[in-house]
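Here we show just some of the chains, and they stay where they sit in the whole.
Chain IDs A and B follow the sequence of writing; residue 1 opens each chain.
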Amino acid sequence: MGQAKEWSIATLGSHSALQILKGAKDEGFRAIAVCERGKERPYQLFRVADEIILVDSFKDFPKVEQQLIDKHAVVIPHGSFIAHMGIDETERMRARYYGNKAILRWESDRSMEREWLTKARIDIPHIFDDPARIDRPVIVKFHGAGGGKGYFLAKSPADFAQKIESHPGKKYQIQEYIIGVPIYIHYFFSRLTGELEIMGFDKRYESNVDSIGRISARDQMALASVDPSYVVVGNSPLVIRESLLPKAIEMGESVVEASRGIAPPGLFGPFCLEGVLTPEQRFVIFEISARIVAGTNPYVQGSPYTALRYDEPMSTGRRIARDIKEAIAQGRLDLVTQ
Amino acid sequence: MGQAKEWSIATLGSHSALQILKGAKDEGFRAIAVCERGKERPYQLFRVADEIILVDSFKDFPKVEQQLIDKHAVVIPHGSFIAHMGIDETERMRARYYGNKAILRWESDRSMEREWLTKARIDIPHIFDDPARIDRPVIVKFHGAGGGKGYFLAKSPADFAQKIESHPGKKYQIQEYIIGVPIYIHYFFSRLTGELEIMGFDKRYESNVDSIGRISARDQMALASVDPSYVVVGNSPLVIRESLLPKAIEMGESVVEASRGIAPPGLFGPFCLEGVLTPEQRFVIFEISARIVAGTNPYVQGSPYTALRYDEPMSTGRRIARDIKEAIAQGRLDLVTQ
């Protein structure tokens, strides 16, 4: 049996670290931010870190890993964490890591991700392997295109053939274009309680695509230069129609269930399904993130959903800390860390 | 005189039931959710219900009505409640019902609703009975069109004549098209305090109309298939320009005042005015909902407006429960239920 105060919680200073560190402190842990030199100001000003460890680059994480081990730190991964460290380095890490490392390859490889979602009976958009078969609106995505630069829509094989000419030699994927509103569903599954929780929903704020609707159609045509890009620069809060919750819960539970078969002991902690909601009130999912995503950042004080279940402000960051605290109290930290 | 704990609050498990049930518990009531079998998970996971009564369909409500009466339940209507039960069945109900049943026909009949709003001196859009008189942009709405499917805009009698050809034999209404931003104003009027309160504002999240602006004008023209639909799938929080509040308050009070003449003892409890705000800062109202609407769901923890008046989180659901609690304490449950 142990106590939170003998342990630390550490993460990289970026992405969703503010809520992770604040949540750690709220649950009684020491909070450690590993920051790139020159990027540490937010973690000082917002007073969320008991200790800031500076590195020249996140790539230097291995140099401070032993320090974290000595401080009894549990390391919390987030989106930037995996992006900066890479999967190989994350798998190699010896410091205690919150989450199931075996799941990482399943979410980062597009075809494995589709296999997982399919096993979980989640609706995903159709992929056209042959442009000749395009029979509905599609979006053509280029590999490695930062923020979706150059993505275009097409409605037929002929339309596609004409538009692809401007992109010679590029690798692309032709995806069914679903017209519906974007939706991000934030879940938490605890191995200790065995229960799925809905932590909230959000809308992303993407530059420049969320501003082009503010340009009249006439002016867009006049400028002749408005190409949408999809760089996420923020998030705003959202609740969904209550009658859609049973389906949202079912999807979350299916994804957890399916993960047990492909990557034992399966997915736990925070995760996110990312897709659209169609006018027929159907969820079509493009992606799964098997860790905390920035879409939970509007909910440092808890969301309208966590306020139903918890009598205190419960951010996703704090929920992680509580999961770890409960595991420590039961002497079962092995259940939530690797 | 009575106490909340001897009473229950019950509602159908959908729409805004989470905040209604949570609010009931916060005010000391037993919370009962009547759920369709297979749709009960949200009410379990969020732990808002002391009891869940399962029915095969909401149409079976009459079968459980006696149970609710036996449990001293006050039934709270919401949008889905009226939609599922129908007005006749709601009027017939013997279980205690929060609200004034006499108001239901006034909000559900389009012409009675216009009469009510007109009596209250609320600006409403002009209706063109004769297409030949179209002298400004109009929106043509079809009767019973789910989510606004097929609605189209027209700017002149000729434009209308051409576009209506694709919809032979359909019944329609020609409404002035007001270009302005959508706004939903959430009110609460208590017969016990005699005061109007503003509970907040929201923006709806409608599929697919809230995503078409993310498609560039060029791509919309290319796809040739982007027809807007207006299915509400979510809500997001909003505050309005403070100098517009006196007008918003005046409109709420006028609507309550006018309701006393048409349906004594008049409107009380939560209600909502739904419309647009024009660039001239004029409210034009399309609809009134004489009960709790889903646009209050972002405010389970209270809104920026309820936080001014109350020192505790005051959702609209909880405000209802408090109204009932105060009525019970005064021995005047007859003031708020029928």
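Everything below uses one rule, namely that contacts are C-beta pairs under 8 Å (C-beta built on N, C-alpha and C of every residue); 3 or more make two chains touch, one makes a residue touch a chain.
No experiment lies behind these values; they were computed from the predicted model shown.
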* **Number of identical chains forming the whole complex, with 2 shown** => 3
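Everything below uses one rule, namely that only the chains that are shown with their structure count from here on.
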* Structure fact -> Per the touch rule, the subunit A residues reaching subunit B in their complex are 137, 152-155, 159, 179-183, 195-198, 201, 203, 209-210, 212-214, 217, 220-221, 226-228, 236-246, 249-250, 276-281, 301-302, 304-305, 307-309
* **For the subunit B and subunit A complex, residues of the former touching the latter** => 14-19, 22, 38-39, 41-42, 45-48, 80, 147, 149, 205-208, 210-220, 222-226, 229, 231-237, 294, 297-301, 313
